[in-house]
Every structure is written in structure tokens, then in C-alpha cells.
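One chain of protein is taken out of this complex; the other chains stay put.
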Amino acid sequence: MMKDKTSIPRVDALGKVTGLAEYPGDRVPENFLVGKVLFSEQPHARMVSMDVSAAEAVPGVVAIFTAADVPVNEYGLIMPDQPVLVGLGSAKPYSDISLWECDHIAIVVAETEEAAATACAKIQVKWEQLTIITDMFEAMKDEVILNRADGTNILKKYQIRKGDMAAGWAEADVVIEGEYHLPYQEHAYLQPEAGVGYIDEAGRVTVEIGGQWTVEDQEQVAHALGLPLEKVRIIYPAIGGAFGGREDMSLQIVLGLAVMRLHERGIDRPVRIVWSREDSIRGHHKRHEAIVKTKWGATNDGKITAVSAEVFMNSGAYAYTSTKVLGNFHLMVTGPYEIPNAHLDSYAITTNNVPGGAFRGFGGPQGAFAAENQMNKLAELLGIDPVELRLKNILKDGSLLTVQTPMPKAVSLTQVIEACADRIGWHSEQLTVDGEQFASVQSLISNPHALKKGRGFACSFKNVGFSFGAPEKCDAIIELHGKAEIEKVILRHGAAEVGQGSHTALKQMAATAVGVDVSRVEIDMSDTASSGNSGSVSASRMTFMAGNSIHKAAEKALEKWANEERPAIANETYFPPATQPYDPETGVCMPNFSYGYVAEAVELTVDIETGHIRIDRVVCANDVGKAINPMLVEGQIEGAVVQAHGYALMENLQLKDGRILNPYLSQYLIPGIKDIPTHVESIIMEVPDPIGPWGARGMAEMPFLPLAPAIVAALHDATGVWFNEIPLMPYKVVEKLREHA
Amino acid sequence: MHEPSPGLPEFDYVKPRSLLEASQFLAQHEGKARPFLGGTDTFVRMRDGAWSDSYLVDVKQFEGMGEISFDPDNGLRIGAAVNMNKVIASPEVNAHYPLLAEAARTVASYQLRSRATIVGNLCNGSPAGDTTGACIVMGSVLEVNGVNGRFHLPLTHFFKGPGKTALNPGDIVTAITFPILPVGSNGRYLKLGRNALGDLAIVGVTAFAYPDANQPSGFTFRLALASVAPTPLVPVEAEAILTNQPITPDTIDQAANAAMNACTPISDTRGSARYRKQMVRNLTRQAVTDVWNVVRSA
Partner (left out) sequence: MSHHTITLTINNEAESLTVPSHMTLLQMLREKLVLTGTKNGCAAGECGACTVLLNGEPVNSCLVLAVECDGAAIVTVEGLAENGRLAPIQQAIQESGGVQCGFCTPGILISAHALLQRNPNPTDDDIAESILGNLCRCTGYVRIIEGVKEAARMETAVI
């Protein structure tokens, strides 16, 4: 384990091991009221009538709010396409239509949980049923329109046209075609959504909640409530995991709405809402289900000549961040390779399923699954080692992407691939780790002839920061206190601490930037009343962006300190190099300003009789530029690998007619301690990013990306069969092996 | 409609002072009252609305219900309220009935087994119970207290359908007993879950055997299958194959096939019916082979 001086324990660890850290659902404000959100339970229906009188008569019920109570009944991170409350009496067009089983239709505020639940059950709603569309290809026919304002269910289409496809195919000696099916994935953070709303001492509508970007939440609440920004305050207490799943609104707006309307009625009491696990699994977005149809051509000596692909991504009922996820997917579907000729069409499609949205990797895992499988199949067909084939085509400094602009400097893919291959002993015939007993097959090991072993490889890259022209910046405030010397540094920053360790890393960077010991730094974080706009903790961006903003603010503060200002206070904003959106015809653009690079190799054992797979060893090589806190970096790698392991092998969200069928952790399985790979080995490489703070790149998403295709490659190595679909559930493995027997 | 409340529905907790009082209360409130032990299944089903009893009757506190006792003449008695961790840790169980400990270890997690009981698991009438097979093949008998007093109920007559048992209103199982096992016996429980976190069995196979000079094969074999039929299943044909002819790899294959053919599993998200049947064959072959290798050298 990493034990150097920069691997300091987390700043929030003491509170978390003593039970004193407060998460949103732990807040017990004096005299609080209980709020409850009623879901529509209608994947597609028009509300005809709603009667809340019986519910209002339930003893203990204080208020019930419906669509008519929402000042501006809309929200959405990239487009305001979702009503805060679906229902009648709202000016927002089509807000009487429920497109998702978990559209919110009422907020009940009561003295007790029981009274709120009883009232919810007494709200009478009549619905006119509409045709439910869940299949992407059915939706694309536009026979039933769900995106009523746009008139089409194609929420977004991107295309890339590079080079001369006819020439590319003509040059190819071999062609590989593949169709890949990617499942939904549930974030399954351990803390279900919860929050508390109140009017603070300055009269602001205040919401304490878990999110990923305080200022975005503030803007969304202010917009829906028709309030000026400064009348809304967002505070993040301890947050029990996020992984992208808290990027969109959960309870922010409804809590704000409830306390604002209660205040107007002369009731100034806090309102608390806590979701159950099933509310959480049903009520927030997922990693997108997707289908990729793709074709790759290459010469006999292993040069890729052309790639065509069609990407279909199920966006579900509302946009959330789907268009951005699609953009990233679209770029990643050709992998980290030089592709001279490319013809790519990608679609985000609206259906009545649960919305798709941000989840660690943000379209990258789906893209990588298609690209890396294609690469591994090409290697097999050409009889070229998969590592060697990658190195022949890999992106390097100066390489042009499919969007026809060069990679940012210091591309280290070759180094991470070689480091990973070396560590696992790729060029040796011998697998390095012997198998142990299957934990999953509790007391079994079936006959030894049924055990097959294999090894697989994959690599990826992941953008750092917002892409494709999205406004990108980060604020930091540094205060230097003392007289002759700097006795105390205060860092005020918006960055959310969702478990990844941002507050610890930021504190360390502030100490380094100012040149004091970390013990002299105090932090004041994640409160819109005191910290600026950090942007979200997503896109592997916070260390990079915050580090640069801290660096800049510290420089400025030190300048003021030198000029005898006491305290010396600097409030600075960092702007990274600009990016550009896809050209609508050709896709030409400057997509990103920074990337991280990763390669993974997997050794596994499969029991071909039971279909159970045990991952014996994962080697994960990551170029992180500079590890600010190596222990936290390793924690991110291990966590990402195990989350990707769940995605590849067991996580299986079930939907039927737009309804999630398995909203429990006993039915939607995530890896437990006995399911994890036997050995996870992290290699941290530090090829500095020329514009990263101290050279740092973002890193917390990228270890997720190559794991599923590396597992599929290892399974192929073991069995001779390619699997084009995950999760690799035991029964599906057995069925597929039988087909090929 | 989805029930948004994360808590348990309202009910009255009843803690009778005697078994008789408990049985009478349960009989008088037929359909509205339910006995419970560890509650690990009961509370989940109450919460999900599958059960909606007005009274939950705690039956853990009566004399003898919290103890394990072994007597070399009469065998093992496990009080109904004994939790599974206690069974797993019991020196008597490990010395004389290791199959039971082996099966119990596969149930859920340590903290769940601090509350879960073998008797509670049986009384739920689930076809997926991990310890049920061990109880069946080792010939266990339930000790029951009903309104008319105490009686014994062999497990062979216990399971009537999914969630249905031979118990009548007012019947409270107070213990499970196991006879002294034949000399040279051995058993095995093989469970296939989707993962290692105490998942319900996709398929579970219990095999048990002992030397028996009266049988053509020289051995008596007992088998029980979990999660492959509406109730725990004893594949009698497979047992007969192993008892009636000399045991060879081929006989074991035949028995495994017979076990497979005896099943009527369903398809669900955890595994298709076809997969389950094949797994029954594979696991039966493995479990029987393992047991056979021990008993024949004993």
C-alpha cells in the first residue's frame, strides 16, 4: 500500500469513522416537517384530473403542492424539458403528460412520515393511457412522439465524416463487423437521496442535499421557483457517493418549492425528504442502454484503414445530460486510435424508460466496449498480438482524432500500454496467478476440466473537463492570514466531496501553492453562500480545474501578501483552453483540452459448466499526470475496477413497459467483498499534462473504461467464443457456449 | 401502486408468557396473527406488503428454544430460536452433523445469520432454503406445540406448496431434532448463486449417503434439491439409482440425469429453466461424487 507523505488521510475521515459526519438524511432540524414525493407510476399517460381533498384531510397533513404551485414548471441541465411536477394548471406546455413512471406529481408535507404516506395513498388521479415506447428503433420511427416540443424522438444526432470511406474499404485486407449491446447500470451509491429545505437567516431558500455542483443546483432551483439567484442557497453536507448519479436534480427543487410556499403561508419550518432504496433506484437516471453497430477495416500488416459505426443510445424520458454523453460516446467509439477514414452516426433517442444520464465514464465505457472488442477481434483475425496491434494504431502526440484536430500534447498511451503489458507478463505464455476456489459457487468446484483460463487486454482514454464547447471554468478563493508569516490559509471552494477525496486533494494543493504545511490550511467548501462556482465533480475534472484555480488564486494572494495586505484575499477564476462543438456535417471540432490514459489487462477463470467467471488478476496502468494523493488515486482505481467488474458480470437492471422491476439490492446485484477480482494492481504513471496543475490529469473515470472489453477478450481467450453483450450472467455464458459447442 | 414508506406497516407486537398462550392467541387470530423468530424474512415481507398481519407474535423466549443439545442416544436438538451463527459455531453440530453447518454457512451474511434461524427458514415454506435440504436428508423431525399440546412432525410431510406448510393455526415449532446418523455417513451441499453475497440459490443440491448392507449398491443415498420446484424436491428416482445398482461414474451420471428430469424450475432473471436443469445435473454429479469418494473409503 502507498505510504508516502502525500498520501495523507482524508480530511473527512474522522467524522466518517465516528459516525458524526452528517449526511443529508441525518439532519434532524428542530421542528421539521416530513416531505414526500408522489411518483406518477405512469410511463406514458395524460393526467385527466387530480383530487387532493381526501389527502389534505388526513390528520397531520400540512400542505400538498402540485404542478399549479410551481412558478416556472421546468428544469433540466442541458435543456429545461422536464416539469418539476407533472400535472394540471401549469403554463408549461405538455406538463400534464407523464413520460416516466417516476415523474413527480405531488409533494405532500406532513407532521409525520406515516401521515405523509397515508396522504399520498389518498391522492386521486385519473390518467388517460398513451402508447408506451421503450424500444429505441420503435421510437425512431416517430409514429408516437414523446418529445412533443421537437416533433421527433431523436433527441440528438451527431455525425463524423472523415477521409474517403470507399478508399478506406478498398485498402482494407480484412473487415470485422460487430454489434454490441450495452446494459443500463444503476449507480447504487450507498446513500439514498435525501435533503432538507429551510429559509436561512438571510431569507434565502436553502437546500442541504447531496449533489455534484452547488451552483448548478442553485440555478435550477432559482429558475423553477422564479427567484433571483442570490435568494437561493445550496449547501452540501457529507455525500454518500455519486458517480454521476447526483449530477441531475433529485430533491433540490421540490424541497425549495415546499419551503418557499410554506413560508408564503406563514409556516417557517424545515422540510426533510428521505428516499428509500427503491425510490432511489427507480427515481434517478442510469448509465445508458446502448447498441453499437460497427465495421472496421485493416490491412494485413495491421493498419486500420476505415471505421464506420452507428450508435443508438436510449435516453429515456428526459434529456438529462444525454446529448453530452452521446458526444463523448461518439468520440470514444473509435477508441484511442488513428482512424484515417471514418463515417459515424450517433443517436440519442427518447423513450418512456428511465432517463439515461451521467455515470462514471459518461459514454466512454459503451464506446470503449465496441472499439476494444473490434480491436481484439481484428488482432485474432490478423494473427497479430493485440498489444502490438494497438501500438501500431495508437494515438500519439500530433495524431489527428476522427474530428480532424490534433490531440493535446503529452499523449502517453504507448507508455501505459507497455507498462501494463510488462506488469502482467503479456509476452509470456504462462498465466501468472493460479486460481483459487470460486467464492461465488460457494462450496463447489466442479470438475477441473470445466475450468478454463484466459487473458485479455484493452486500453482507453478519457477526457478531462467539459467538452465540445460547453462553458468551462472554476473559481477559487484563497485567504492568507497572519502578521509576519502566514499563520493560516483559508481555501473557499465549491467542489463537492462525494467520497472521491476532492476536499483532501484541494487542501493539499492549496498548501503546496501557498508553500505552507497542510495543517495550516482551513477549508470552507460547497456552500453557495461562501464559495464560488467550481463546476461539477464530473468529467474527471475537479483536481485539474480546482488545482489550476487554486494555483492562480494562491499566486495572486501571495502577491497581495507581499504588498502587505492582511489578510491577503484573492478570488480567481481559471479558464482552460476553449473547446468546440461538433460540426453538424463533418463533426470537425476541438473536442477537449486534456485527457487521461489507461490500459488494463485481465486474467480470469471461467467454469464452462456453470458459467461463473472469476477475475484472478487485473493490472491497471493509469497516466494521472501527477498523483496529488497517491492513496486516494489508488482508491479511485480500485473502486472503478470493481464497479466496472459489476457492470461486466452481474449488474442487470430489468425493465418492462417502462417500469423497473428490480429496485432492490437483493435483486439488482452489485459486487460484494467476495465478488471482487482476486488481485487488483494499480500502476500510477506521471507523464505531466503541460496545462495540468503540477502536471495532474483527471483520473477517476478512466479505469472503468477498458475493463469490460478486457474481460470479454480474456473470456474469448479461455473459450474461443466472443461475447458481444454484457452482463456476462452465468446462465447467458452457458447458453452462448452451448451455441458454439 | 408503489408504497413510498420505508418503514414497517403498523401491527401489534405480542409477547405471550407461555407457549400455550401463544398457541391460543395465534389460533384465535387466524389469518391475522403470525409467529416470528429472527424476523429476517417476516419483516421484509411485511414491509413489501406481501404479508399484512395485525399481530406479530414473538415466540423466541420460551424455555429450551434458545439451546442446542446433543445426546449420543437420541441425537441433536436445536431450539427454534437458535440463530444460524450459533449452529455454525456449535461443536456438536460440527462433530456430528457437519452438513448442517456447511449449508448454514451459505445463508446470506454474518449479520443476517445472527438473527436468521433454521426453523424460521423451514416455516417460510420456501423452495430456496439453503438448510432445508440438509434437514430433509438427515431425517429431521420438528417438535411442534399446538393448541392441543405437543406433537412431532417429520419434515417429509411438511412442505405443501410455495409458502405452504403442514402447520395449522396455533402451531408453533419449538425445535428441530436430528437422529443419530448412521456410521460412515457423509454429506455435501452445493449452492449456485449469482454472486457471493448470500444470494438465494439459483440451484442448491444436497447429497447425503451412508453404508447400508441391505442395499444392492451397499449404500443408501438421499438427495434434496432447492429452487427447482414449488417446494423443496426429493428426486426419488435418482436416489433409487444410487441405491439399487453398483455405483460407478456412469451410475452417478444416470442419477444426475434423473435428478435433472425430476425438476420443474421456472425461468427468471437469475437463470433460465434450462440453465437450472443443467446445473442440477452438474451439481448433483459433483455432490454425489464428492460424497461417494468419502463414504466408500470409510
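For reference, chains read A and B in written order, and residue numbers begin at 1 within each chain.
Note that a contact is a pair of C-beta atoms (placed from the backbone, for glycine too) under 8 Å apart; a residue touches a chain by one contact, two chains touch by 3 or more.
Quantities reported herein were computed from a predicted structural model and do not represent experimental measurements.
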Residue of A:Pro192, A:Gly363 or A:Gly587 touching the missing chain in the full complex: A:Pro192
Sole residue of A:Gly256, A:Gly499 or A:Gly611 that reaches the chain not shown, by the stated touch rule: A:Gly499
Chain A residues touching the omitted chain (full complex): 1, 7, 9-10, 12-23, 25-26, 28, 187-192, 238-243, 274, 276-277, 439, 498-501, 631-632, 634-635, 638-643, 664-666, 670, 672-674, 676, 680
Residues belonging to chain B that touch the chain removed from view: 6-13, 15, 38-40, 43-44, 47, 56, 58, 85, 108-112, 114-115, 196-198
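Everything below uses one rule, namely that only the chains that are shown with their structure count from here on.
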Centre-to-centre distance between chain B and chain A (centres being mean Cα positions), rounded to whole Å: 43
For the chain B and chain A complex, residues of the former touching the latter: 1-7, 10, 102, 105-106, 188-197, 199-200, 202, 269-272, 274-275, 278-279, 282-283, 286
Contact set on chain A toward chain B in their complex: 36-39, 41, 113-114, 117, 120-121, 274, 276-279, 282, 439-444, 446-447, 609-612, 650, 652, 654, 661-662, 666-667, 669, 671-675, 729-731, 734-735
